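With one protein chain withheld, the remaining protein chains of the complex are depicted in position.
Each chain carries a letter (A and B) given by its place in the written order, and its residues are counted from 1.
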Amino acid sequence: MNNKIDIDRYNRVKKTTTIHYNMEVNQVLSEIIDDFPDKLNGMTYFYDRFRPIEKNKSLYPKEKKTIASMCIHVPVEIIYALGASSVRICSGAYSTDTAGADFLPAKICPLVKSTAGAIYLDMLPGNANPDLIINPTTCDQKKKIGEMEDEIGKEFYVLEVPPSKDSEEARQYWHRSVKKMVKKLESVTGNRLTRRKLKKSIKMILTAQAEYRRFMKLRRKAPVIFGKDAQLITNAYFFDNLNSWTEALATLNDELEERIAQKHHVVGPRAPRLLLTGSPSIFPNMRTHLLIEKLGGIVVYEEFCSSSRMLSDTVAVDEWFLYDMVPAVADRYLKPNTCPNFTPNDDRIRKILLAMKEYDADGIVYQTFTGCQLYDLESRKIGKELEKAGYPVLNIELDYNPKDSGQLTTRLEAFMESIKDQKRTKRKKI
Amino acid sequence: MSRVLKNQILIVFLFFSFQAVSQEPIWFSNQPPKSMEKVVKASGMHRYYSLQRTSRKTKTTNNGKKYKKTKKGKTAYKRSATKYVQWLRKGNSIKEATYICFPDSTNYRLKLMSPTGKEEPISLEQNKTCYVKFELNEEGYYNAYLIFKKGQQDTLYQNIAKAELLSHSCRNGHHKKLEARPVRYYPEITDFEIIRLRHPHEDYHYFASSGDTETFKALMNGKPLPGVKITINTEKGWSKTGFTDKNGEFKIQFLQDYFSNWQELDKRKIHYYMLKADYIQPKDIQYKNKDYKYVHYILTMSDGYRPSRTMYASMVWGLIVFLIAMIISIAGIFIYKERRKRPYKEIKFNESNN
Partner (left out) sequence: MKKINIKKYINNANVSRFRFWIQLISFFIFVYGGYFFIEIGSRLPIFSCPYVPGSPGGCYLLGVQHELNSTWHTIFSPRGISILKSLGIFLLFFIFLNKAWCGFVCPLGTLQDWITRLRKSLGFSFTRYDEMSFKRLKVIKYILLALLILIPLAINNSFFGLPKLSHSMHTPFCKICPARTILPLFNGDTSQIYIDFTDTTTIILTSLGLMVAALFLVGSFVKKRFFCFFCPMSALQFLFSKIGLLRLIKNGDKCTRCGNCSRVCDVGITEIADDILSKNIIKDDCMMCLKCVEACPEEGALKVKVLNFDIFSATEEGFFKRYGGTSKFETSNKDDVLNSNKNKDE
């Protein structure tokens, strides 16, 4: 961006994208809020998180450094312990997707394009202006964005993630690369990682996780909340202030408990209960959720890196010293992680099978973004395993472009009808 | 020795001037006579001897036949409790004492009392060499007594051979550890008795060793008896005489009286001693239709002691080895950790073979 023409062009693109983005956000939000009359008071907080923020305001205090991460593999405990704000910048916006397409190949995953576009146009969640973007070497497409530092104009730090997680070597390699990351972050933030701070941040995240797990338990008990709302909650975790997020979730949980006591359900007992997995849904890409739930179904569990995978797994430390805490934190992002960039990844199948049982789901919708190779590759194996276990599976492929919903609606409708039929015959048999 | 003995003799003479016949005491010994060394086997910490059982292979050998008369063939594989033996010896010093036999007519009482105070069978085998044969089934100290009386002029000699036999095998566990301390004595068997007092922390693993002080106590009908003359003889001929004090106690410290190179030192070697207690009591007593004015008690006990721990065990060396090992292991760990600080260097190739 050396010459004036480029800067002008950049500003023009940014302006139009911002307008498009705001339109997109408002439209999806109104769909989420207004199309479903049964409202939860506790959700207002989370809805508000997603409303566009004014240009010169930011969610993050200026005196703190902001560290952005591109995937769930980044140990956020360490970021918080070093006194920085953490923001995950994966984007689901179609508007930034088109912006990213300017300098990225057309056939790659929309999430990557959208994220790259958002970084390039400085349109990150909460108007974050990250001092460092940590880019873990997960899928090839995300990996390669890191090489576009010049073009995107931000500093990237490559966090090396091993391609496998089962071997001892992988674990050692990962521990080493997390330790290296700590050193880098120490130099960026100017703070030293201490025992007390890390312990405090681990406990802070554990508190959030405890609240999240309580939330999931309530979701399991009765259909008192829609999946689209649940997805928004975990989505807000990407960029929200952790303590207020936990507090808001606690209030919501209390409300859900009341609903359970009153038997105030959002859907009837015959509604198909679906499990959603595959490429992650990130606001404002909430199409699958919205389609399913508008058609009378309910999403009971999401196996996404934007939801359960990010929050379920905990840190357990034996000795509260850095020598044990750092590896413990690192392990949480490696061992239970079901990201398809790891091979083998049988844990994901087991996790889905368990969730099917625990959440009493009737079927699975496996969504793949066009160009997302890893999820696409895994869909076959997972589909087979689940069908073996007797669950109906629907594979859908979608883009961030909201216009191709027509065919999707038909397929989802048919799938849900068949589930309803199955349920009916089952009930008759009993 | 001689001075004490002279004094003693003097005292004895003062009171009972007619008492001139020196009585050679009879005592229980754990040492086998030369002729039997091949057919006996020592076992346990106290090295008690038992007759070697004849197994099928060796049953035809002469030795086996000679001494093992009872149900030889059948018992070979049918194992009951081991039969231990103690020999009978007569004499004042261990060196010169002879192995003796009683003629059948001799009037004697043989008793074995278990640690719980029950009477157990004990029998006298009469062959070329005589020995008593018994079993040790319970855990603890058994008391064996051989008492015989003999009248001479107006004195009734009462020779009491006593043995305290410890029955303990680590094989059977250590559950009765604390019962090692109480000492049992039996006034109903013999009114005069000498007991060895137990040490405060004594357990079944105790064995006197050189340097240890032992306390013996004389009892008459269960009450402490002062003024009993006690003589202790050791294997090498050393002897000591003394009298029990007003509590009836007599203390003696055993000292090793032989020395060898440490290579030849056997820490399990037992050096035997023989204790003899003399006491004359004026007492009108009838025995075998004869009246006697005095009773002369002669009580014998034999046991052993081992070389002192300091002869073969060195705590200083122990500490040195311990500290060196500690330093080496600390250094080893330190070096290992230092080496680990250089990462990526752990894989090395051998480049010696082109």
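Going forward, contacts are C-beta pairs under 8 Å (C-beta built on N, C-alpha and C of every residue); 3 or more make two chains touch, one makes a residue touch a chain.
Model, not experiment: these values are computed from the prediction.
Student: Just one of B:L255, B:V321 or B:I335 touches the chain that is missing; which is it?
Tutor: B:V321
Student: For the chain that's not shown, point to the residue among A:K14, A:K179 or A:R214 touching it.
Tutor: Hidden-chain contact among the options goes to A:R214.
Student: Which of these touches the unseen chain: A:T246, A:S279, A:N341 or A:S379?
Tutor: Of the listed residues, the one touching the omitted chain is A:T246.
Student: Out of A:I19, A:L354 or A:L377, which is the one that touches the chain we can't see?
Tutor: Touching the chain that is not displayed is residue A:L354.
Student: In the complete assembly, which of A:I33, A:V158, A:V267 or A:V317 touches the absent chain?
Tutor: A:V317
Student: Out of B:E37, B:E96, B:D266 or B:D284, which is the one that touches the chain we can't see?
Tutor: B:D266
Student: Name every residue on subunit B in touch with the hidden partner chain.
Tutor: Output for subunit B: 55, 77-79, 169-178, 201, 262-263, 265-267, 309, 312-315, 317-319, 321-326, 329-330, 333, 337.
Student: Residues of subunit A in contact with the chain that isn't shown?
Tutor: 166, 168, 203-204, 206-207, 209-211, 213-214, 217, 246-247, 250, 253-254, 257, 312-319, 321, 323-324, 327-328, 331-332, 335-336, 347, 350-351, 353-354
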